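Just one protein chain is left out here, and the rest sit where they should.
So that you can tell them apart, the chains are marked A and B in the order they are listed, and the count of residues begins at 1 in each.
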Amino acid sequence: MKNQLGRNRKNLLHKKFRWSEFLAEKLITLTAFISFVFIVLIFIFVFREAAPIFSSEEKKVSLIQAGEVQETYGDVEENNSPITSNQTSALETSGSEGDASLSNLTGTEWQPVSEVPKYGLLPLILGSLKVTLIAIFLAAPIAILAALFTAMFAPRWAKELLKPAIEILAGFPSVVIGFFALIVLATFVQNLFGFEYRLNAFVGGLAMSLAVIPIVFTISEDALTAVPKHLSEASLALGATKWQTALFVVLPAATPGIFAAILLGIGRAFGETMIVLMATGNAAIFSTQIVEPVRTMSATIGAEMAEVVFGETHYNVLFLIGALLFLFTFTLNAIAEIFIRQRLMKKFSGN
Amino acid sequence: MENKNTKIITKQLNLFYGSKQALKNISLGIFEHKVTALIGPSGCGKSTFLRSLNRMNDLIENTRTEGTVEIDNVNIYQNGIDVVELRKKVGMIFQKSNPFPKSIYENVAYGPRINGVKDKDILEETVERSLKQSALWDEVKDDLKKSGLALSGGQQQRLCIARALAVNPEILLMDEPASALDPIATAKIEELIYELKENYTIVIVTHNMQQAARVSDYTAFFYIGELIEYDLTKTIFTMPKKKQTEDYITGRFG
Partner (left out) sequence: MKNKFLGSSITTLSALSALIIVLAVVVVMGEIMLGGWSTLTWEFLTGAPKEGMTSGGIFPAIFGTFLLVIIMSIIGVPVGTITAIYLSEYASQKSFLARMIRFAVNTLAGVPAIVFGLFGLGFFIQFVGSGIDKTFYGTQLKWGQPNILWASVTMALLTLPVVIVSVEEAIKTVPRELREASLALGATKLQTIWKVVLPNSITGILTGGILAVSRGAGEVAPILFTGAAYFLPHLPTELSDQFMELGYHIYIMSTQSPDVEATRGIQYATTLVLLLLTFGLNFSAIFLRYKLRSRAIR
């Protein structure tokens, strides 16, 4: 009978060694490890290229071709403004390399290509902060309110309109938003408010808010819909209206998630390059005015990296800026992660 | 008891999910070419016990097994055991029928194929034999290319049985195979079990007392991780020795 069923069993005891299984598992693990390896490599290499700044070694003077005009993108007509012409003249003199001492780095002037290069990062940091804050102040209320609308009030048809709109917005390449801001938005805003400069921190922030809204919306909406049903039902059952429930029950319960959403939005705005590169005018002015042109950290890297001599101080300083960007967004994401976790914990312990 | 071989022997089998003990000192012998039913209320450990016979519990993280399970006098929990080979010898039918989203033919041919059978004639032969054994052949022989998911619930479950048979197991573990089926489909499965025991050792978990009484030769009653009573089905259902068994089979709890 056993033969009839084709049974011919080897001893179970003998464990076969399966080469393919063994190799596959090792290979898969190794491949998965790539992500980790590269995070470490990014960390190492961005910092490595920034490191020479901190070594006191004297460096040779190197020249950057003179006559390279710095861009104030799309703003031909404004090239004569005091700020930009000032900068251009500085750029036109052949650059010699200065040291990037700590005092130089903490200065308020960014003139990397001049006789005495100045690598003051403060105007760039301030620039990034300005644009980021403008973007988040514009984007967060709109995104959170819209998320509240979707989660609490919206009729079905409105949801079905809003969701794809958000997906489309999230899918806009940042260069497209930058282009729109540069060509259309900047002029529109200038005509509306009569700003002196067409491209400025406000326009950059406004354009940036388009890129930030999808992130804040998506995560806020997640947080809002994750609020346990029994909470809102209890509130409604007590006779509270829908908006009272939304405002006093659902919104507070979703606070950690919404906070995380804002943090991630800030991270996105801070690191975004193309929009600010195209829409902010790129003048490194140390000023708190929001309607003046501004140069952010990311835009500085984007605009100048292609023109520096590899290995010289300017190059190293740009990497230092990159390292700062990396650290800043990394920290923000880490904090946001903690808030999202907390929310999850609450959700689980609530059950 | 009558003359027969013990196919599976468990000794002092303990199983833990994390710190929770799901099986407590289970020692029992399962006889070759008999149907053994495992009964008991939900959460009593009968399914866990079943899954420990082909080491499916290994797939769940944080499980720890103590004691031995011997199949043909080989402890399947000792080091150096090939779990893949073990599972070829000990087939399993699940509570919810789970055909692959492939054709009927490919479902049954899956086992032989993973064993390296490429010869088309052998594959066809195996598929036909398995489907005949599981009493599905007449219903599907004309459209073997149809998706396994297009079959009715009862047919799907018999397809899963055919799929298991195609690997030539010696033991079939069935985890409430008919719980999701209507009475007619259930009757077909039960009839099938009766036929299959001629060639296979069958262990079946069931919620349904009548089913246990109808199909099994032996019955083991589990309660909160412990084996309360194990005997001939006839004995269990007519004169149980333990009070708990009697309470359960007479429907006083469960």
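One rule holds for everything that comes next: contacts are C-beta pairs under 8 Å (C-beta built on N, C-alpha and C of every residue); 3 or more make two chains touch, one makes a residue touch a chain.
Keep in mind that this is a model prediction, so the values were computed, not measured.
Only one of B:38, B:76 or B:92 touches the absent chain when the whole complex is considered: B:92. Of B:114, B:150 or B:239, it is B:114 that touches the chain left out of the display. Counting over the whole complex, chain A has residues 18, 20-21, 24-25, 27-29, 31-36, 38-39, 41-42, 45-46, 48-49, 71, 73-74, 76, 141-146, 148-150, 152-154, 158, 161-162, 164-169, 171-180, 182-184, 210, 213, 217, 241, 243-244, 246-247, 264, 267, 270-274, 277-278, 298, 301-302, 305-306, 310, 318-319, 322, 325-326, 329-330, 332-333, 337 touching the chain that is not drawn. Mapped onto chain B, the footprint of the missing chain covers residues 54, 56, 59, 61, 84-88, 91-92, 94, 96, 98-101, 110-111, 114-115, 160, 163-164, 167.
Everything that follows uses one rule, which is that only the chains that are shown with their structure count from here on.
Those residues of chain B that touch chain A in the shared complex are 71-72, 74, 76, 78, 80-82, 84-86, 89, 168, 170, 199.
Per the touch definition, chain A reaches chain B in the complex via residues 1, 5-7, 9-16, 18.
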